[in-house]
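Complex shown without one protein chain; remaining protein chains in place.
Right after this comes chain A.
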Amino acid sequence: MSLNNLYTLLEESNTKKEILGEVSEKGPRTVYEFIQDHLSLKTKTRYLNLTSKNCEEILGTVSSFLVREPVKVSELQTEERCLSVGDRSLDELFGKGIPQNGGLIEIYGEAGCGKTNFCLQLLCQAQLPKIMGGFGGRPIYISSEGYGYMDRLLQLSEHYSEKYSDLFKKSEDLINEIAVESVSSIDQLLVSINKLIPNLEFGDYKLIIIDSIASIMRVGTDQAISRAKILLQIATKLKYISSTFNIPVILVNQVSSVIREEVNLNKSMYDSNDPFLLLPSYSGKSTPTLGLVWSNCINTRICFKRLKRKVIDPFQNNQNTALRSMNVVFSSSMPLDQKYFIISNRGLVSYEFQKGFF
């Protein structure tokens, strides 16, 4: 049965002939059109012979068709497959790794703090087989930042092909498996997401990374209201993909600075309605872009920071390298935690203050 055809749906659920007659002649074709019309109160003017009770009957059959069977929580999966980030200690930040049902995960931070490096490492990790902590599938990388990442990606892929020489004969094998889309505006992003959906049904793709959602959004709309609608639209689409195909979506965001007023200590507790004070952000000086609407859409937010302290990188001829941190600002499934790491030629390596490197 065609999923959306209103007439066939009503026929199968034994509605009265008079109603069927009206629907076939003048009525909407699809189930969704009917709901739209009904809600904009057009049904009474469109169909001449239907009482409001009849309309409600149709609405009833349509609703029970669209509603899925509920799942008891006991039937949900407890143990989700997790993607290892490449370093066991950093995996602990996420629990066991990035879960498949993690939904929309946002990472944000200032320029040069390691977001793209992290994403590139995930692109390689996702291709590892499941026993070794990967997803055993192909990742999708939607980028708006040009092709500057290719050098680093080549370096990482060489390291992975050496380390896992049985699985990847050449470093090009790793790179060939990544599906890359280059977008520069919101329309292009929507187009590429729509293109993706039929391909996802085959089950090949296991990870989607969008780098960066902030620069895509900044091009185009200036008005806050229409931008909110577009953000919600994109979020809905991404959530649909993430939930139906069980694929985590990682989004990269940027920061913008906050100019704060002098805090008045005499204000009572309920008066402090400054939205920037209330938006959760780890550093007091900068806040992730795209505002409150976007913050409401994502499931997890992770902050990357590049600290001033430097440490010696034992894997790269004992050079000095900056210490970085990643911490969970809020998440629906991970506890608030912080981990320190450096970026080396082999990817991200976690660092603990007393123990040193892993």
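Keep this in mind: a contact is a pair of C-beta atoms (placed from the backbone, for glycine too) under 8 Å apart; a residue touches a chain by one contact, two chains touch by 3 or more; residues count from 1.
Note that contacts and distances are computed from a predicted model.
Candidate names were "Gpi-anchor transamidase", "DNA repair protein RAD51 homolog 3", "Calaxin" or "NatB N-terminal acetyltransferase non-catalitic subunit", and the UniProt protein name of the unshown chain is "DNA repair protein RAD51 homolog 3". The missing chain, though absent from the display, is touched by one residue of A:M132, A:L292 or A:L307; that residue is A:L292. In the complete complex, the residue from A:L66, A:M132, A:M150 or A:V191 that touches the missing chain is A:L66.
What chain A contributes to its contact with the hidden chain is residues 31-33, 35-36, 39-41, 44-45, 48-54, 59-60, 62-68, 70-74, 76-78, 80, 95, 99, 101, 103-104, 228-229, 232-233, 236, 239-240, 242-244, 263, 265, 269-270, 272-275, 277-280, 292-293, 295-299, 301, 329-333, 335.
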